[in-house]
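With one protein chain removed, the remaining protein chains of the complex are shown where they sit.
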Amino acid sequence: MSRRARLLVFLVGGAAVAALFAIAFLDMPHFGRSDHLYRDLAVPAAVRHATANVVSSVNFDQRAVDTFGEETILIASVVGTAALLRPAREETERRIPDTGRTLGATRLVGYLMLPVSLVIGLDVILHGHVTPGGGFQGGVVLATGLHLLYVSGSYPALDRLRPLELFDIGDGLGAATFAAVGLAGIAFAGSFLANMVSFGTFGALFSAGTVPILNVAVGLEVFAGIVAILAKFLDQDITVVKEGSE
Amino acid sequence: MNVYAYFVAGWLLLAGGYGIVRSRHMVHAIVSLAVSQAGTYVLLLAVGYQSNVTAPVFGSTEKPTKQVVDPVVQAMTLTDIVVSATVTALLLALAVQVNKRQGTLDPDELVALEG
Amino acid sequence: MTALLVLSLTLVGVAGTAVVATSRPERQVVTYSLFGLTLGVLFLALQAPDVALSQIAVGAAVMPMMILLTVRTMQKDLKQRREKDDS
Partner (left out) sequence: MTAQAAGHLLPLLVAAPILVACLLVAVGRRLPRLVVDVLATGTALGVTGVAALLLVVTDPGRTVSWFGGWTPVHRLSVGIPFVADSVSAGIALLVGGLMSCALLYCWRYFDSVEGHFHALMLFFLAGMEGFALSGDVFDMFVFFEVMSAAAYALTGFKVEDESAVEGGLNFGIVNSLGAYLSLTGIGILYARVGQLGLPQLGDALSHKPPDALVVAAFVLIVTGFLVKAAMVPFHFWLADAHAVAPAPVCVLFSGAMVELGLYGTARVFWVVFGETIPLDDIRRTFLILGALTAVLGAVMCFTQRHLKRLLAYSTISHVGLFMIGFACLDPDGTAGAALYVLGHAGVKGALFMIVGVLLDRYGSVDEHHLFGRAKGQRLMAVLFFASALGLAGLPPFGTALGKSLIEDATLVHGFDWGPVLFVLVSAVTAGAVLRAGLRIYFGLGPEPAADDADKTKGEEEPDTPRLQRVPFTMIVPIVVLVLGGLAAGVVPHGGQAVAHAAERLIDGKGYIDQALTNAPPSALHPEPKADWTTLGVLLGVLSTLLAFGFAALGLWAQKLPRPVQVVSVVFRPVMRGLHHLHSGHVGDYVAWLFVGVAVLAGLVGIPLR
């Protein structure tokens, strides 16, 4: 279709969908209302399992299967990205020499920020069942922190800190731990992904049963997975070249 | 004002669709898709919101008796964000390869699949 | 509905439109990370700190980085292609 015809088709369809949205939205309960059935069930359920962060309780206990699926999407995408961004037949990877071109100060910031983001990331993961955060958020913070090294201009330093095979292992291990905890639930508590460890005291670091264990597993998987994905994009930008062009 | 948040969500969904339809660059189309998906975040969180109550996180000091907003939509949105990031990664990876093979990412010039 | 909510919802709508209206991907990196930040603020206003944290980490850091790297790879590939055509 021509650009004009395409726009016309979209405008017809889009206008009708907009109308559909409008009549549905006007029928919906108002924004800010106070009756939330699922909330009224989920909060007491979280309290029963001594999980102070109710969102974590929903994610890793009440609706843990959703998160299991979500982590599967993540690892499948990591593998998919790696497969799609592999050097094609006519390409090779070259090695980047450490030229030391970047300014010392920028590089210093990168090195200094690394431990800071490591501490923040780990804290977010380990307290995910008590305060806002969790395995996913902490894992992303860790992965981003590592890539500050790239932003500050030291790709070779990043490359040294990032033995990619180890990250593949971490990724697989994190996701496998989630599955294994789920299957252990069948063996020891009678249902898949059952929260079976002793719950501990509400609000304490050691509480919420399996929630923190799953948080750590997800943290490992997300950290390793995001690093692996970004590494593949970085490789495309920096190291993958057509044969003969170098 | 009671439904403003829902309409912002609907707007984002449609705007993203418009972006893909008018797109001149596949990366632009992929980012527009992510805008569409952001519409679903806004819708879900708006559905679970309650005025004048706090987040569903009690922390280590608070008693779990106060009223909170719906935690379930927040859990759903978290999943949704992960889906968005990972699907975008896959699509961008495909776009990188399309560009390598065909030397363009303008949908009007990509002709490997007509018929 | 508080003024903060109205304001952040409007900002999200405007920023999202801006992302779609930015036709060049290399500029979209900027508008998209701004959009990610406005979403993060909105989620805080909606009492969703967990979601806001993820959104800021993903929407304002990881996704823009992937888009940026994709754009740079494309520019590199196009340059190589042009050099090859010239020679």
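Note that the chains take the letters A, B and C in the order they are written out, and that residue 1 is the start of every chain.
Here is the rule we use: contacts are C-beta pairs under 8 Å (C-beta built on N, C-alpha and C of every residue); 3 or more make two chains touch, one makes a residue touch a chain.
Note that this is a predicted model, so its numbers are computed, not measured.
For the chain that is not shown, the touched chains among those present are A, B, taking the whole complex. For the options B:15, B:33 or B:57, the residue in contact with the chain missing from this view is B:33. Among A:32, A:121, A:134 or A:185, only A:185 touches the chain that is left out of the view.
Where chain B meets the chain that is not shown, the touching residues are 9, 13, 16-17, 20-23, 26, 29-30, 33, 36-37, 39-40, 43-44, 47, 72-73, 76, 79-80, 83, 86-87, 90-91, 93-95, 97-98, 101-102, 107-108, 110-115. Where chain A meets the omitted chain, the residues involved are 1, 6-7, 9-10, 12-14, 16-17, 20-21, 23-29, 35-39, 41-42, 45, 58, 61-66, 68-70, 72-73, 75-84, 86, 88-89, 165, 168-169, 171-173, 175-176, 179-180, 182-183, 185-186, 189-195.
Note that in this section only the chains that are shown with their structure count from here on.
Distance between Cα centroids is largest for the pairing of chain C with A.
Chain geometry summary: the mean Cα position of chain A and that of chain B are 15 Å apart. For chain C, the set of residues touching two or more other chains reads 1, 49-50, 54, 58, 62, 66, 70, 73.
Within chain B, residues 1-2, 4-5, 18, 46, 49, 51, 55-57, 68-69, 74, 78, 82, 89, 92, 96, 100 each touch two or more of the remaining chains.
Put simply, chain B touches chain C in their complex at residues 1-2, 4-5, 8, 11-12, 15-16, 18-19, 23-25, 27-28, 31-32, 34-35, 38-39, 41-42, 45-46, 49, 51, 53-57, 68-69, 74, 77-78, 81-82, 84-85, 88-89, 92, 95-96, 99-100, 103, 105. Only residues 1, 5-6, 9-10, 12-13, 16-17, 19-20, 22-25, 28, 32, 35, 39, 42-43, 46-51, 54-55, 58-59, 62-63, 66-67, 70-71, 73-74, 77-78, 81 of chain C touch chain B when the two sit together in their complex. Every residue of chain C that touches chain A in the complex is listed here, in rising order: 1, 49-50, 53-54, 57-58, 61-62, 65-66, 69-70, 72-73, 76, 80, 83-84.
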